[in-house]
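Note that one protein chain is taken out, while the other chains of the complex remain in position.
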Amino acid sequence: MTTDTTHTATSAEHSENHGMSDAGYIRIAAILAAITALEVSTVYVDFGPLFLPALLIMMVVKFIMVVSYFMHLKFDNKLFSLMFYAGLVLAVGVYAAFLATFKFFIQ
Amino acid sequence: MAIIEREIEVMAPMVATPTSTYGVLKRPVAATGWRAWVFTVDHKKLGLMYGVTAMFFFIVGGVEALLIRLQLAAPNGKVLNADLYNQMFTMHATTMVFLFVMPMAAGFANYFIPLQIGARDVAFPRMNALGFWMFLFGGIFINLSWFIGGAADGGWFMYAPNSGPVFSPTHGIDFWAFGLQITGIASLTGAINLIVTVLNMRAPGMTLMKMPIFTWMMTVVQFLLLFAVPVITVALFLLSFQRNFGARFFDVAAGADPLLWQHLFWIFGHPEVYILVLPSFGIVSEVLPVFSRKPLFGYPFVVFSGAAIGFVGWGVWAHHMFASGLGPVSVAVFSLTTMAIAVPTGVKIINWILTMWGGKLVFSTAMKFSIGLIVLFTVGGLSGVTHSVAPSDTQQTDTYYIVAHFHYVLFGGGVLGIFSGLYYWWPKMFGKMLNERLGNWNFWLMVIGMNLTFGPMHILGLQGQPRRMYQFTEARSGEGLFNFAFWNLVASIGSFVLAVGILLFLINVVITARNPTKSPLDPWNSRSLEWMTSNPPKEHNFDVIPTVHHLDEFFHRKYEEDPATHTMRQIATAEEIMAEQERNADAHIHMPSPSYWPIVLAFGLPVITFGMIFSHLIAVFGAVIVFFAAFGWALEPSTAPASDFETNNSAPSTELDTVGKS
Partner (left out) sequence: MTDTTAHGHTSSAGISNVKLGMWAFLGSECLLFGGLISTYMLYRGRVTGGPRPSQIFDIPFTSVSSFVLLMSSLTMVLAVSAAHKGEDRKTNLWLTVTALLGATFVGGQVYEFTAFYNEGLGFSTSLFGSSFYTLTGFHGVHVTVGIIMLMSLVGIFKRSEVPGKKAEVVEMIGLYWHFVDIVWIIIFTLVYLIPV
């Protein structure tokens, strides 16, 4: 399934950047690990009413960090972002509406 | 100098001795015979294979429909018992939706998208072949159930818990669910393939807003497929797990909510109906301008309304569930969104009518079918608008009024568009034109038959005939002349008129095949790029990839505006344009090579699903086939290296398909 693309098409994109150095990636991984630790701490530390928002925000931050940096989406052609975020936004929208019809978000 | 060495009709067999093996198989090389079809990765051959297979399933689904109509032709029908009737309407709908309309659209898309954008094939040719074989094997798998214990019987929408093992103990639904998973993967891979092709492989100069409108509509369809197929995949897995592995998803005693199935199914199901109709909208948008001698009116509006339909179509699904107990808030929201989606469709209808307005109309068969679509789809759309009003839908739902609606939009819309495309593009695909006189009979019998069949169903629905009712008694029939019995009889007669119309199409195909008369190069004086090729196109499509400067590029190569009179004057004939292409042909063209792996991998899938139903050992064996094929595929380059073919004295080159001398 690999395509026989010529060098010009892909090398242009590569020269753009492999912006992050290995050290940079390790830094990102450290941040992700720290956020994970913080997430787990919510089980042991009482966050009060902040519990759910904090957890969800941390989840979203980790998600976006992996997508933007590890998956390189931030530095790549915007078409890839469009493709992926279209699916993501659609999924969140449709399934949130679906759960809403079951009164999932009403206490 | 570059001269076309090979005639299209006569493909001199290439002597080839592949040197590399992948797995245990050397790659196939035959250019003629059955192997040229079974191992092909050529989008045109695959398109034809999709079309032929889809037409076969159209007949199957049609026979299923005729049996239903025979059963309902009179009170106390004895043609089908209740159980068989359930299987019949389930399989009729499943076959028509998944095994006829969708693959037929895939066939047109496969054949014409690369040609319309000036490409030589799609982005992933082997995956394209995989898609076709998965569709074929999936379709066969679903229908195996007829012979092994009975077909699926829960309706094409398969509501839970009726679909569970308690109420439907035969294997029919398992064949249905697993078979649709296979065809679903076919749709998904096809969608990825075409999206990448359209975004990445357009000819130089062809911006998105210079793309032919059929390609635009099909691209919207591919995005719909890309995002909708996973949803039904989830639903089918939940169903299969419930039926085969004891999951409790739809088990009310465990606290399950049967609406889970309905939501998941219709979140897929509503985009699905746009998947079914947008291809026909695309075809009609191509046909009308050609036979009105005018460009498509409001091309940007047609494009954006297509995208809008694709987008808004995700927000309306629960209008299929108005009577399910959703509650007033949900019902109101979905009622409003459903009304909204009528707008972009209305925009298209207006643009089509304005395309014809003031044009010099040519009433070819293709044109008649397209005009038929405008009229009959609008009828279906109007009944659809009445459904969007939730209170009135509460009366209409689950009655024949709904059956009338969706047959007007699916048959009047989807099917008529398909037939328009067949008559329009037949000369391009086969080098011959379908007989127009027979086409006229074909058209009128289909239209009359269709209206006789589905028109009365509006009345029947309002008279109270429910869906999925296998039989009605004299008493149930009601009083007076125009009762159930009367209108059902009219509908049944209509269905046979319709069947004769379709038979005429098949006869037309046979007669045309036997007729030696070739079609002219540009029989309809067309506008878009696929017509700037021979009939049928050469294997490599274009001798030289065209540079595109206009929307309707082919038209603008034939005509330009006379600055003095401001009318269009001809500057070149199609023949002259083709000759110039040949003079400037590329010397060396590498086409993707045929491969075994798509059909082998595809074959593994029904083996897995058969095993899931009957024997897990067989399933493992199927998985091994898939695994082995995946490896062979990954290791095989998409184009065979030159070393795979030895030089033949008479052939000027070593590539499987080369134009001209090096």
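Chains here go by letter, A and B, matching the order in which they are written, and residues are numbered from 1 within each.
Methods note: a residue touches a chain if its C-beta (ideal position, glycine included) is under 8 Å from a C-beta of that chain, and two chains touch if they have at least 3 such contacts.
These figures come from a predicted structure and were not determined experimentally.
Trainee: Considering the whole complex, which of B:Y50, B:F227 or B:Y299 touches the chain not shown?
Mentor: Answer from the full complex: B:F227 touches the omitted chain.
Trainee: Hey, which of B:F58, B:F89 or B:F124 is the one touching the hidden chain?
Mentor: Reading the full complex, the residue touching the unseen chain is B:F124.
Trainee: Which residue numbers on subunit A touch the omitted chain?
Mentor: Within subunit A, the residues touching the omitted chain are 1-6, 9-10, 12-14, 18, 20, 22, 25-26, 28-29, 32-33, 36, 39-40, 42-43, 52, 55-56, 58-59, 62-63, 66-67, 70-71, 77, 79-80, 83-88, 90-92, 94-95, 98-99, 102, 104.
Trainee: In the whole complex, what residues of subunit B lie against the chain that is missing from view?
Mentor: On the side of subunit B, residues 2, 118-125, 188, 191-193, 195-196, 199-204, 206, 226-231, 233-235, 237-238, 241, 245-249, 251, 253-257, 260, 264, 540, 544-545, 584-592, 631, 634-639 touch the unshown chain.
Heads up, the rule we're going with is that only the chains that are shown with their structure count from here on.
Trainee: Could you state the distance in Å from the CA-based centre of subunit A to that of subunit B?
Mentor: One centre to the other, that is 35 Å.
Trainee: Quick check: in the complex, which residue numbers of subunit B touch subunit A?
Mentor: Listed in rising order, the residues of subunit B that touch subunit A are 123-124, 126-127, 199, 223, 226-227, 231, 257, 259, 263-264, 267, 314-315, 318, 326-327, 330, 590, 633-634, 637-639.
Trainee: Across the complex, what residues on subunit A touch subunit B?
Mentor: Those residues of subunit A that touch subunit B are 1-4, 79, 86-87, 90-91, 93-94, 97-98, 100-103.
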